[in-house]
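Some notes on the structure that comes next.
With one protein chain held back, the other chains of the complex are shown just where they sit.
Per-chain numbering from 1; labels A and B assigned in written order.
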Amino acid sequence: VSTDRCGDRTAILEGLAAYCRLADLNRPDEQTAVFLDDCRVSYGGPGRWIEGRTALTASLRRSLASYVATSHLLGGTEIAFSGADTATAETAVHAWHRRADGGPDVVLYGRYVDEWVRSPDGWRIAVREFRTAGATGRDETGLTPLGRQPVAEPATPY
Amino acid sequence: VSTDRCGDRTAILEGLAAYCRLADLNRPDEQTAVFLDDCRVSYGGPGRWIEGRTALTASLRRSLASYVATSHLLGGTEIAFSGADTATAETAVHAWHRRADGGPDVVLYGRYVDEWVRSPDGWRIAVREFRTAGATGRDETGLTPLGRQPVAEPATPY
Partner (left out) sequence: VSTDRCGDRTAILEGLAAYCRLADLNRPDEQTAVFLDDCRVSYGGPGRWIEGRTALTASLRRSLASYVATSHLLGGTEIAFSGADTATAETAVHAWHRRADGGPDVVLYGRYVDEWVRSPDGWRIAVREFRTAGATGRDETGLTPLGRQPVAEPATPY
């Protein structure tokens, strides 16, 4: 774990927080400013990728339109720098959603697994995969699982 | 985004966390030590402001007395310095409350929008506005809305 580079860390943490703020304000155009133009993003379903910021903005706009309110709360972030201008960042998130259709509130318990790149405009997300521990208020079809290790079978006497 | 000034950032983040810890411990006198004497604070209702730390302490004491337990969890914070001794900070929060009257638990999904000032005693909150995305277990009357952009009407064929 590299623990210096406070300025770079702060830039990444600020970008992560801005993404959440702008999601909750339903401002998808501003929200995707934290991504590279040619980003790749998966919000669910292993292997289903959104290609590029334009497509991402459209996808987020559609998703956010399903809700009348959301609240994304970020937990601890782990950042690992792989070079002067590249990093990975993993961040837990609890995201509350109130449906526009009057259905039960949705809470997603997940994790953002991100690759960051320092562009001429600053640190940006190149690749984001959203993985989910679980959800309440919706089924979990179409979500990428967190990858929890199965519980080992207890040894049984015979 | 200024991304240096790690010491100033840490002071603000520590103050935000201390406020939450002391709320959950029901210690309003200590909780308001993070505010300026002449602070202005709004916990709900646009335009309703509590003026000064003494009034704030009394207000928090009354509010906390409605609950037997609370738990305030802060998400990502965005800090912008407007000068050597001034900053704005926005922080998401999920705040769980167990009512003293036996009613359903309350969860507030909100955001602190703060103005910070470096005083002779260190960084302090000069102005705080609490805005709410939504709540469960209570109605949302008297809360200041987050300001979410309305969903655009979809184009309808004719």
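As a working rule, a contact is a pair of C-beta atoms (placed from the backbone, for glycine too) under 8 Å apart; a residue touches a chain by one contact, two chains touch by 3 or more.
Fair warning: this is a prediction, and the values are worked out from it, not measured in the lab.
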| item | value |
| --- | --- |
| Among A:9, A:98 or A:124, residue touching the chain not depicted | A:9 |
| Residue, one of B:10, B:82 or B:149, that touches the chain absent here | B:10 |
| Candidates A:60, A:93 or A:125 - the one touching the absent chain | A:93 |
| Where the unshown chain meets chain B, residue by residue | 6-8, 10-11, 13-14, 16-18, 20-21, 24-27, 64-65, 68-75, 94, 96, 98, 100, 105, 122 |
| For chain A, the residues touching the chain missing from this view | 1, 3-4, 6, 9, 73, 75-79, 90, 92-94, 109-111, 133-134, 136, 146-152 |
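Methods note: only the chains that are shown with their structure count from here on.
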| item | value |
| --- | --- |
| Euclidean distance of C-alpha centroids - chain A vs chain B, Å | 24 |
